[in-house]
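Only one protein chain is missing; all other protein chains are in place.
Note that the chains take the letters A, B and C in the order they are written out, and that residue 1 is the start of every chain.
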Amino acid sequence: MKVGIVGSTGYGGVELYRLLSNHPEVRECVLYSSSLDGTPYTEQYPHLYGISEQRVHPIDEEQMKGLDVVFLATPSGISKKMTPGLLGGQAKVIDLSGDLRLKERGAYETWYHGEAAPADTLERAVYGLAECNGRSIRDAELIANPGCFPTAVLLGLYPLAAAGRIKPGSVIIDAKTGLSGAGRKASLAGHFAETQENFRIYKVHEHQHTPEIEQQLHEWALDAGPITFSTHLVPMTRGIMATIYVELKDPSSTEELLASYREEYDDHPFVRVRPKGGFPGTKEVFGTNYCDIGLSMDERTGRVTIVSVIDNLMKGAAGQAVQNMNMMFGWHETTGLHHYPIYP
Amino acid sequence: MKVGIVGSTGYGGVELYRLLSNHPEVRECVLYSSSLDGTPYTEQYPHLYGISEQRVHPIDEEQMKGLDVVFLATPSGISKKMTPGLLGGQAKVIDLSGDLRLKERGAYETWYHGEAAPADTLERAVYGLAECNGRSIRDAELIANPGCFPTAVLLGLYPLAAAGRIKPGSVIIDAKTGLSGAGRKASLAGHFAETQENFRIYKVHEHQHTPEIEQQLHEWALDAGPITFSTHLVPMTRGIMATIYVELKDPSSTEELLASYREEYDDHPFVRVRPKGGFPGTKEVFGTNYCDIGLSMDERTGRVTIVSVIDNLMKGAAGQAVQNMNMMFGWHETTGLHHYPIYP
Amino acid sequence: MKVGIVGSTGYGGVELYRLLSNHPEVRECVLYSSSLDGTPYTEQYPHLYGISEQRVHPIDEEQMKGLDVVFLATPSGISKKMTPGLLGGQAKVIDLSGDLRLKERGAYETWYHGEAAPADTLERAVYGLAECNGRSIRDAELIANPGCFPTAVLLGLYPLAAAGRIKPGSVIIDAKTGLSGAGRKASLAGHFAETQENFRIYKVHEHQHTPEIEQQLHEWALDAGPITFSTHLVPMTRGIMATIYVELKDPSSTEELLASYREEYDDHPFVRVRPKGGFPGTKEVFGTNYCDIGLSMDERTGRVTIVSVIDNLMKGAAGQAVQNMNMMFGWHETTGLHHYPIYP
Partner (left out) sequence: MKVGIVGSTGYGGVELYRLLSNHPEVRECVLYSSSLDGTPYTEQYPHLYGISEQRVHPIDEEQMKGLDVVFLATPSGISKKMTPGLLGGQAKVIDLSGDLRLKERGAYETWYHGEAAPADTLERAVYGLAECNGRSIRDAELIANPGCFPTAVLLGLYPLAAAGRIKPGSVIIDAKTGLSGAGRKASLAGHFAETQENFRIYKVHEHQHTPEIEQQLHEWALDAGPITFSTHLVPMTRGIMATIYVELKDPSSTEELLASYREEYDDHPFVRVRPKGGFPGTKEVFGTNYCDIGLSMDERTGRVTIVSVIDNLMKGAAGQAVQNMNMMFGWHETTGLHHYPIYP
């Protein structure tokens, strides 16, 4: 297997490189970037000094078509242009950007403020939420890898949504992320002195992951209604927690709900449902592809509080992309992803 | 004025000391602790070396009764025993613990897992939410200083609640705090290596500030219903953000809501209502007594998202306690509290 | 008193604003920036919302000349051009940049890689190390405010150097700083995700504060020799620690050395010499103008280890600048600088 990473200089790209370089089925990993032309990768990432002797190549679509898989770890707006061409080759494509996730072109235009990808490209893209869309993923040639927040949120809601148990319009999601989610580009918002000792909310009611969550949620439960979705920045590097509040059509108990989650995820090694009273912190999945879930039914209010945590660069980006590759090629989904959390 | 601080070795105590030592109306500040007997304060807090030559004295109720004000910055369980005796003297008492906040003794016993304070003591205690209960505070001899979370949450809800605009049962509060809120006692949960790069939820559906919020909320709006309240630990030292989700009885707009908040808080210098589109981060109130509020009406869901931030040791504890003292003695409420945020 | 701050949008500028707005002798504080023209200051710094209604004005040298003091909190390269013109007016000038600190123009050119300020401007500039050069500062019209590292280092060495006790060539300084020292401009090196959990060295043997330290050191002790000086970045916002290793011409003891430091700094309220065995951490001076010093003689090696900590934005920049203003105008040096450390 020979794979390519476009956007290799970003955080998603370098995390893909870490995973793919140690993947037993991958023989070679070619690095691309729109801004570099032959620079050693270690100039961008000195932590790879002595490990990687690779250079970063300019984009070359013809060459990429001949690879087995192309990972697009690019900002929004690139993949919608590049993917149609790539699909003519032999390479399967896994797009980590938001360009191919929304099926309705109008939704993309509303939330991403730009023109959507061609309709036929969107049609071919399979939404790569690995634990839920396995069948389609196995047959896919083009994966729209889920966003970091949608991954945490949707895995937290799936067992309730798929069973039609959610009371319409009751879903509220309060999400928190570390700074690496904002990428490597220097900005005032990501400046250390502005970030340390600062907990902030951002893009209130305007986050582009809102329609992505709703699209999948409504596929499972047409009546789930619109969601309220907030995103916050935590002064840490990696990790997402989604705290999800939801009402049920029919009352239940913490025990019953946990049992249904455990059953749903029984065959899914990357989802760890915690026992009653246990709630995961983000550090407990640091550096891994796990999604950890805890929940509790509040008898005072009748609401369920669900906590779902992931490492945004792993299960929320590169890790799930590799999991998708594994499934597309018929390997076990955990291949190359057997990491233990780094703790502490 | 001669004041005393009981529990002076904790974080609330040392913050009180910072404020009271620089307060123009306070001539002397006596430090007490149940565990120390004459130790120089700088042994506990070397940052005061060369500033403070005070010693920490053992508890002496008779002596305390002769002071003008006694601040109780003690853990839960102390004040309920100490306050009844103190009230026989000339000292006014400001209790920063949770012992005297809940009017119903049963609620205390349910949420604090211990016996409540005597009924007559509870009756005399005025809930010191400075911006809302000013009239009672001015006449009070005993203040139950609000909890850190309740302060942020209640100030965020007050204009809606007092106007009877909240849809019953719709209030969900997702709160986040820095670590100093947990006090100075060493614990695994507060250990640096367990905390850094870790965002955690705790006491799910069991936080003792829940009934405190509901008690005040229901005083304003009897029909507001039970709240859903979650608390999280952010890897930072100071700061609380409450993200509050609420539905209104009658629809409105962001502009109208902001206008009503501005009107409500017009005469309250410590509440800063941000302009439309502006949301405060916790660092913007660092080291000050401000409560900053931003909000937005989400037209897609009809829900309002309200963000309220404070410094938990200031407006959430020592700062509000001093503000209460100011009001009890007829000084301007900002006396000794003119700090600018430390930024960055 | 009417003062101006040039470079008001940087961290040094906003810290000056915090201090000067609360300074009892300052009636008005005008803000300047080379890049803004009338923008409200709160657009740059929302933490001042409701506190400051000021706007940031474009540079206007004629207007500035009429002020009482102009603070130049600008990057290197601005002050050397602007100061000569300003000195023709009534305003005294306090320059926080490195432009006017080095008396030898060649040294500036070697270490700053640009042309030095005019010789006559350099001649008029008094090096504003407040505790050591008080006499000259009181008569000065132009202050070259010391760099952050030189302040910590020189105060740590002064009692030994002034007494001629340092063994030539033996001074090694290992300095560490928080990120705010690098300013507010977004950069990859200051990006949160690159900084958190990262301790780095930078500008090895090339830091521009090296000749500044040597210049003053050699004024005290001509034979002190060249210094070895290293600078490191700590994942924190504020604070500098200089760990200084030095050999003495004649052996001594920790006690004797501490006594000589205490004597030297007895009349200097901002220098706190710790008792034997006590060493300050950076948090113990957070938000204040203190320089805290601890030291120990190592009998095994005959070397002295001196630890000196400051808040880089206060004693290392804005705080010392205000202290210099106080001295230039004959006020007590602590005027407007009575802050307690924010702890925790």
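Throughout what follows, a residue touches a chain if its C-beta (ideal position, glycine included) is under 8 Å from a C-beta of that chain, and two chains touch if they have at least 3 such contacts.
Since the structure is predicted, the reported quantities are computational estimates derived from the model, not experimental observations.
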Which listed residue, B:R124, B:R138, B:R184 or B:H205, touches the chain dropped from view? B:R184
Of C:S21, C:T243 or C:S260, which one is in contact with the hidden chain? C:T243
Which of C:W220, C:Y261, C:F279 or C:Y340 sits in contact with the chain that's absent? C:F279
Contact with the hidden chain, among B:E197, B:D298 or B:E333, goes to B:E197
What residue numbers in subunit C mark contact with the hidden partner chain? 169, 172, 174, 176, 178, 193-194, 196-202, 204-205, 225-228, 230, 232, 234-239, 241, 243, 245, 279, 281-283, 286, 294, 296, 298, 300-301, 303, 305, 307, 309, 344
Residues on subunit B facing the left-out chain by the touch rule are 11, 178-180, 184, 186-188, 190-197, 235-237
For subunit A, which residues touch the unseen chain? 11, 14, 18, 21-22, 45-51, 180, 184, 196-197, 237-238, 269, 272, 274, 278, 280, 283-287, 290, 292, 338, 340-344
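Keep this in mind: only the chains that are shown with their structure count from here on.
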Can you give me the shortest step count from subunit A to subunit C, moving only between touching chains? 1
Taking all residue numbers at the subunit B to subunit C contact, is the shared part over half or under half, that is, same or different? same
Roughly how far is subunit A from subunit C, centre to centre by C-alpha average, rounded to an integer in Å? 46
Between subunit A and subunit B, what is the gap in Å from one C-alpha centre to the other? 38
Could you grab the centroid distance between subunit B and subunit C? Build each centroid from C-alpha atoms only and quote it in angstrom. 37
Could you check subunit C for residues that touch two or more other chains and list them? 11, 180, 184, 196-197, 237
